[in-house]
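All protein chains of the complex are present and in place, except for one that has been dropped.
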Amino acid sequence: TDLEVMHWWTSGGEANAVSKFADAWNATGNVWVDGAIAGGGDTARPIMVSRIIGGDPPAAFQFNHGRQAEELVEAGLILDITDVSEAEGWADIITPSSLLDSCTYDGRVFCVPVNIHSWQWMWLSNAAYENAGLDVPTTWTEFAASADALREAGVVPLAMGGQSWQQNGAFGVMALALAGQEAWLAVNQDKNAEVVMGPEYTRVFEAFGAARSLSDGLNVQDWNQATAAVIDDTAGAQIMGDWAQGEFALAGEVAGTDYSCLPGLGEVALLDTGGDAFFFPVTGDPEIEAAQKELAALLLSPAVQVSFNSAKGSLPVRPDVDLTTVNECTQKGLDLLASGAMVPAGTQLLAPDTVTQLNDLMTEFWSTPSMTPAEVQQQYADIIADAE
Amino acid sequence: MAIADTGSTDRQLAAGARRPNRLFKNLNSKIAAIPMIFVAMVVFLGGTCWTIFYSFTKSGLLPNTNFVGLDQYERLWSSRKWMVSIENLGIYGFFSLIGTLVIGFTLAALLDRKIRGEGAFRTIFLYPFALSFIVTGLVWQWILNPELGLQNVVREWGWTSFTFDPLNNPDIVMFGLLIAGLWQGTGLIMCIMLAGLRGIDEDIWKAARVDGIGTVKTYVRIIIPMMRPVFVTSLVLIGSGIVKLYDLVVAQTSGGPGISSEVPAKYVMTAMFGGQNLGQGFAASTMMLLMVGIILIPWAYLEFGGKKRG
Amino acid sequence: MSHSVQIKSLDLQFGAVKVLKNLNLDIHEGEFLVLLGSSGCGKSTLLNCIAGLLEPTDGQIWIKGKNVTWAEPSERGIGMVFQSYALYPQMTVKGNLSFGLKNAKVPKAEIDKRVARAAEVLQIEALLDRKPGALSGGQRQRVAIGRALVRDVDVFLFDEPLSNLDAKLRADLRVELKRLHNQLENTMIYVTHDQVEAMTLADRIAIMKGGNIMQLGTPDEIYNRPQNIYVADFIGSPSMNFIEGQYSNGVFSKGELSLPMTGYEYVAPKTADRGATIGIRPEHVITGELVSGAPVKVEVDVDIVEPMGSDTLVWAHLAGKPFRIRMDGSARVSAKERLTIGIDPSRASLFDTKTENRL
Amino acid sequence: MSHSVQIKSLDLQFGAVKVLKNLNLDIHEGEFLVLLGSSGCGKSTLLNCIAGLLEPTDGQIWIKGKNVTWAEPSERGIGMVFQSYALYPQMTVKGNLSFGLKNAKVPKAEIDKRVARAAEVLQIEALLDRKPGALSGGQRQRVAIGRALVRDVDVFLFDEPLSNLDAKLRADLRVELKRLHNQLENTMIYVTHDQVEAMTLADRIAIMKGGNIMQLGTPDEIYNRPQNIYVADFIGSPSMNFIEGQYSNGVFSKGELSLPMTGYEYVAPKTADRGATIGIRPEHVITGELVSGAPVKVEVDVDIVEPMGSDTLVWAHLAGKPFRIRMDGSARVSAKERLTIGIDPSRASLFDTKTENRL
């Protein structure tokens, strides 16, 4: 059966990863019709939603799981795949279980989490530090201390893309790393605005304010252009999720020798476990429905999980697969997962509306040198107070 | 004398004695107007009402009827981004309106001076209109890129302190957009102005020369006031373009740096599809419509209402 | 004589403006009727009503004995020629002529025959394949007439068909139209505001003013026996001289001027004394050698002399009012001179000053 | 009489087209000169050259004794009135009048004085605050004249200032222009293709054809003694009757027709025998009771009779050619009739058929 799958994975590493799904699906005698829309979720989402409410949905589509699809599920537009989940025993194999939880609404399963992505990484260029005669930092504190020296060597210490989600994402990483798990959960999970104003977060905002000046001199928009700056050693480091590794891999760089990675900024070794999930709209066509369920199962099959996640640079959602060829960084991630050092991802905790507001706030702060950390802290607190 | 041999037979004159039903009078034209009526009533009016209606709800990813009164508007007007968007639209709108009119008119006036190669110049000025905003934004983003574009080239020529980097400077980023926007839009206005100039009685020019009035002064004091209808058409075109400003921003700056080049249409899009908060997007759209209305209604009153009395 | 077009108490309003007011008009079979009036008096409106291009507010229109008030223009048996000719620019002359017939689904052979015949009548055979853009004004006008001709209509309607042309061509085409009417013998209704056209072409003239007909009569009647001051003033160029005064006992008087109206034909057999206005046409003023034989002699002061080649127009004063006199082109008069003129009361017109109607 | 405007061997080409060809013209101080000619003969072009709006290809233009060939229009001391008036629509009448002065930095008090004076002369005081859109055609024309008037110029140039108006208004404004000229005594150069205007207004008329002046003379000379067939044909409405024939020994003959030219003033004292064309104006044909006294009597066949109110135009045949006769409006003639007319050779014009020049 032909199944059309919509997603916004169009960068080099991402596209490579999608093709693993496609190949696997095609190998079952079905046809993967690729509906890629470039430009990120904001471009692709209205198109997907239009098609769903327009009554002509794709067979499957990518969303960040968590709360983005809540309403579609409530409106009965998404196929219930609890039967597949039960048949395949997802409840047992999916780790961490919070991933399946975010696909579960009122006890029914509506989506397939396909990978684990964690924001909590900093990527550093070994060559940039070597050329400047410095040691590669192992914590954020070290990194901040060495920044001036790096700057003198003509290297931009911190690479940061111009899009708001990158800046807000980086802030989230710093918050978890510098304020600690407890404060972070109080803010993101319990929406406790007082904590935002508290001393732990004050430190985070100050550090973020300091980081702002570290990125002067590099004007790029896209995250992978920022990554490219780290790859070609014109920038020292980037705070970016593990998907950045796909770019390093594509450029032929080797973890540990060409670049280093610091989960949790080397401060608090915790990973948030966000990720991508596929949803299957209700079509009313039994044949398609069967195929949708078949695809759902396929996406989680061990072989597909391995090939997909190695290409994407993300972690598989099942621990029972053998990633033979993992590099140093991936191994660090796997170890952390195995040790249970995890928190849910921000997208699972905050409504998209709140995320958008935070994105706007953080990007404004990032590009407005006159805005002080104290101001942004107050506004951050306001948004958290309003969040639901 | 008869031109026809076969007498003009009976011409169904009986029908002529009865007054036909009002409703069926002009029936064809009423049928032909159905698309217009449909678009006006259902799409534009209906869509607008729909949008306004749902702006009072707490619609998220999907429209729902969970009414929250004016909450969405309160939130809207307390949002920094919205204020920045409005301000940006104001700046862009003002300069784009003035710029387009001035450049369009100046070019038209220059072309109207019986110059050689008018066709070539006209084509050059007009072609950008054929390109989409995506393309326009991309090209100008690139030309204004400090590492690759204009700034870099000028520095290579030896002026090493030359700085022209509007897209990364929040203070002047709107002007970076303006450069591209004007590039794309002035050609059409120039064409309209040119047509308007061609329509002006040549005797007016002669009269002005006999009166000893200089060329520039003749344009400013006599010709421009005479081209009122042309300016009205241009204003409608430019104005509707300004309100809809979106693609160019997305392609050229994505609203950055920071939120310094956000515009209302983009706010709407982000709220609706990024934030999955349709209600907020609808509230923002309603405000946009309201602003258009505030500008448009007095104008329409002057244009159409005034005429009937005059 | 049978009726061709009958207009019965026709009313027409545009919004609140009444343009035609209870208008009645009977046009005879084969008659050449000219509607004459100043701009905006409703001539075109009336013509458009007859053609069916405007719908009357009230009243009826009958053509050839049938009530066509609500009929389509093409069903009324009328043809219309417009001021700008309104030829279809993208069609050849032939296309223009045959368009109406094609619409009426006349067979092809018949169309060709009729077009050929009309082209012959109008002498435009050689032009059939040209487009209107390549025709001169006169040729265009003939094509426009041809368009009505092929359709074999009962009534021709003309809306100022000559006013776009220059003086010379206008004179030529006027003659040609007259010839055509003699030949076709159709009813023709012709709108103009040029009195020369009206006088030369018409069997009868209807003078319109503000949506009403002021006088309907032959050119001779209109010129020599205008029914009211409006018509008297409107017809004739230079226009009639009017002097307001007093009528009593067969004598018109104003100040020193006293004119016994001997030979004047009164409309009512006996006319009572009243305020009256006398009208004298500049060309009816007797000058030169003939003055000696004139019934009444008067002296006037000459103000300006306008030599016009064939004639000389003299602006003078009589009874304190400007007074125009048309003299022969060879007459030698100069400004400031005192001139003796003769007046023939039988060629003058006398009006009641209040009602403005002819006495 | 001193020269006001002198044109010396003026040439003007548009691209390859010669529009004015070695044109010479002397205009006297205070003269009212009319340039008359058919459309496209170069009248406007010549006027624009004088105004400085077109640059001649060769030759000179002198105004008031100064060579202004290269001067700017505003420096020539000329004022111009255009066919479309070219009033500035967004300014009031006052603004229109004062705009040129303001531009020349004339002091405010002086401007007001001049505007007031011009408004008085033209009787437009009440209109000063209106915009041109709210004026009638005649009022607009006065404002256009006023624009030249305030600038206190030596020479007024008019380019068909009346041709957009209707007949009645045209007649009134003609008189007014004449009055204005008498009052101001400026030089006026006036372009028209309407001969009635030319005849009534001009001190002298220059008849143009194809960029040349065909005849320059007073209206009387132009009308009565046209220098060539072109002028003879051009002037007069209905136009002159021409009969081509033979001249020998003081007698013009064509077929049976034989006209001894007694009383005719030859241009050259003695005129040799040659092919000749005789021209007789329709209004110079003697009819009615006066025929008996005519020098030559001829019989013609009447074709069509056009009654025009004041006159009657009769279309007849003479020597096989159409022959127009203008008769009195009261004359009673009917088609197909045979009519005896008289011809006065002293009022006819005789031309050499080959050179087309007057004999």
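Labels A, B, C and D are assigned to the chains in the order they are written; within every chain, residues are numbered from 1.
Basically, a residue touches a chain if its C-beta (ideal position, glycine included) is under 8 Å from a C-beta of that chain, and two chains touch if they have at least 3 such contacts.
Heads up, the rule we're going with is that contacts and distances are computed from a predicted model.
As stated in its UniProt record, the chain not included in the shown complex is "L-arabinose transport system permease protein AraQ", which appears among "Hydrogenase maturation protein, carbamoyl dehydratase HypE", "Cation:proton antiporter", "ATP phosphoribosyltransferase regulatory subunit" or "L-arabinose transport system permease protein AraQ". From the set A:Gly29, A:Gly54 or A:Gly133, the residue in touch with the chain omitted from the display is A:Gly54, counting the whole complex.
From the options B:Ile192, B:Val210 or B:Ile259, the residue with contact to the chain not on display is B:Ile192. Touch with the hidden chain on the side of subunit B covers residues 25-26, 28-30, 32-33, 35-37, 39-48, 50-51, 63, 103, 106-107, 110-111, 113, 115, 119, 121-136, 138-140, 142-143, 148-149, 152-153, 156, 183, 187-188, 191-192, 194-196, 198-199, 229-230, 233, 236-237, 239-240, 243-244, 246-247, 264-265, 268-269, 272, 278, 281-282, 285, 288-289, 292-293, 296, 300, 304.
Against the chain not shown here, subunit A presents residues 4, 6-7, 9-12, 15, 18-19, 22, 33-40, 43, 46-47, 50-51, 53-56, 222, 224-225, 228, 247, 250-251. By the touch criterion stated above, the residues of subunit D touching the omitted chain are 8-9, 11, 55-60, 67, 69-70.
Here, only the chains that are shown with their structure count from here on.
With centres set at the average Cα position, the gap from subunit A to subunit D is 92 Å.
Inter-chain centre distance (subunit C to subunit D, centres taken as mean C-alpha positions): 28 Å.
Shown for subunit A are the residues that touch two or more other chains, of which there are none. Subunit D contributes residues 48, 51-53, 72-75, 78-80, 82-90, 99-100, 103-104, 147-148, 151 to its touches with subunit B in the complex.
Remark: subunit D residues 39, 166-168, 171, 174-175, 178-179, 193-196, 199-200, 219-220, 223, 235-239, 281, 283, 304, 306-310, 313, 315, 326, 329 touch subunit C in the complex. Touching subunit A in their complex are the following residues of subunit B: 60-62, 64, 79-81, 84, 145-147, 165, 167-168, 170, 254-260, 269-277, 280.
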